[in-house]
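Here the complex is missing one protein chain, while the rest keep their positions.
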Amino acid sequence: MALTNEHVQQRLSEKFGAIVSNFEEPYGMLSFEVEKDQNLKVLQFLHDEADLGFQFLTDLCAVNYPDQIGRELAVVYHLHNLKDNLRIRFKVFAPVAQPDVFTATKLYSAANWMERETYDFFGVNFVGHPNLKRILNVDEMDYFPLRKEFPLEDQTRIDKDDQMFGRG
Amino acid sequence: MSRPVRFNITPIEANISDAVSVAEAPDGYAGEGFFTTKLSDVVGLARKNSLWPLPFATSCCGIEFMATMASHYDLARFGAERVGFSPRQCDLLMVMGTISKKMGPVLRQVYLQMAEPRWVISVGACACSGGIFDTYSVLQGIDQVIPVDVYVPGCPPRPEAILDGFMKVQELVGQESIRRRNSDQYKALMNSYGIE
Partner (left out) sequence: MTEHHQHHIKLPEGSIEKQTTTLNMGPTHPATHGVFQNIMELDGERIVSAEQTVGYIHRAFEKLAERRPLNQVTPITDRLNYCSSPINNIGWHLTCEKLLSVQTPKRVDYLRIIIMELARIADHLICNSIMGVDTGAYTGFMYIMQYRELIYEIYEEVCGSRLTTNIGRIGGFERDFSNTAFTKLEKFLKEYPAALRELENLFTRNRIFMDRTIGAGPISAERALNYGFTGPNLRAAGVDYDVRVHTPYSSYEDFDFKVPVGTTGDSYDRFLVRNGEMWESLSIINQAYQKIQGFKGTDADVYHADVPEYYLPKKEDVYTKMEALIWHFKIVMGEVEMPKGEVYSAVEGGNGELGFYLISDGGRTPFRLHFRRPSFIYYQAYSELVVGGMLSDAIVVMSSLNLIAGELDA
């Protein structure tokens, strides 16, 4: 019997109850929300259970929702069960004032750099990460560029005229 | 490969009667067994036909450079047979690809390590002016950190364009005065970049 979204949803709700919520299926992929501090437990459950077996971490990234006060930063995990060919996604929300999320590096070595990139771009502090420092930007950078509040362009450049680019 | 690869669907037969070109001798006064000319002309002629480039290839333009170096467009026929990666041994710094702010100090250090005379060619829109990446992390042109002699626009420029840029550098090299590197104007240029 192939693994289906309903089966995954049912198992998660049985085990975790209110910790997992907001189940949706945009474009066929099961997508749900997990409480911030329980992300490792959910990841471990999805990894270890024989009938679930989501043992491949496809992607880990973050999204900045500046309008949702108290839940500005969302860390998104994409998991993949290679044997039964099912992908799921779940999000963990954290406030921008204290964006601490537990690291998934002990379970998936792939998460190491993905979490560093997320820290570099959004400032999500992954608790327990072996080497949480900037990876793509210069080390001296003091802000988190992909947050919506910061501009794309380098404001100190003198050769491009913002008026001409419609951004003056 | 044993037979030539032609891909034009209506190929023109190549005219190889003048396939070997000889560099023209500079203007001078010739006599029985001697030839006099300006030192800078001779030195320029020798240098321009044997420039050793340092390919500083960072991104997509680097792949077009690989195509330029390969047999189809062949940079070697211009004398750039030996591409080196050691700055002390090279004359021409070819910066190909986007230079980010993280890479800027590295580029500057490589430029400083090159021995005079040295020339810089900036290949591709990103190296000339930042290209399509008007972002916080990309240096908007390498002339923010090092002086540039020739700019080759394009994204990426065709190999023919890179060769055209190379030929322009050859013109510059051939006509350069041997006193240029000690002149006040050059010193002022270096000082404007903070290079002693």
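For clarity, chains are labelled A and B in written order, and residue numbers in each chain start from 1.
The definition used in the following text is that a contact is a pair of C-beta atoms (placed from the backbone, for glycine too) under 8 Å apart; a residue touches a chain by one contact, two chains touch by 3 or more.
No experiment lies behind these values; they were computed from the predicted model shown.
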Chains in view touching the one left out: A, B
Residue, one of A:I19, A:L40 or A:V63, that touches the chain absent here: A:V63
Option touching the unshown chain, where B:A57, B:V120 or B:V152 are the choices: B:A57
For chain A, the residues touching the chain missing from this view: 26-27, 29, 31, 55-59, 61, 63-64, 76, 78, 82, 85, 87, 89, 108-110, 112-114, 117, 121, 134-138, 145-146, 152
Positions on chain B contacted by the hidden chain, ascending: 1, 5, 7, 9, 55-60, 62-67, 70-72, 85, 97-98, 100, 102-103, 106, 110, 132-133, 135-138, 155-156, 158
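We take it that only the chains that are shown with their structure count from here on.
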Chain A-chain B separation of Cα centroids, rounded to whole Å: 45
Residue ranges of chain B touching chain A (in the complex, touch as defined): 101-102, 129-130, 134-138, 140-141
Chain B-touching residues of chain A, taken from the complex the two chains share: 136-138, 145, 150-154, 157, 159-160, 165
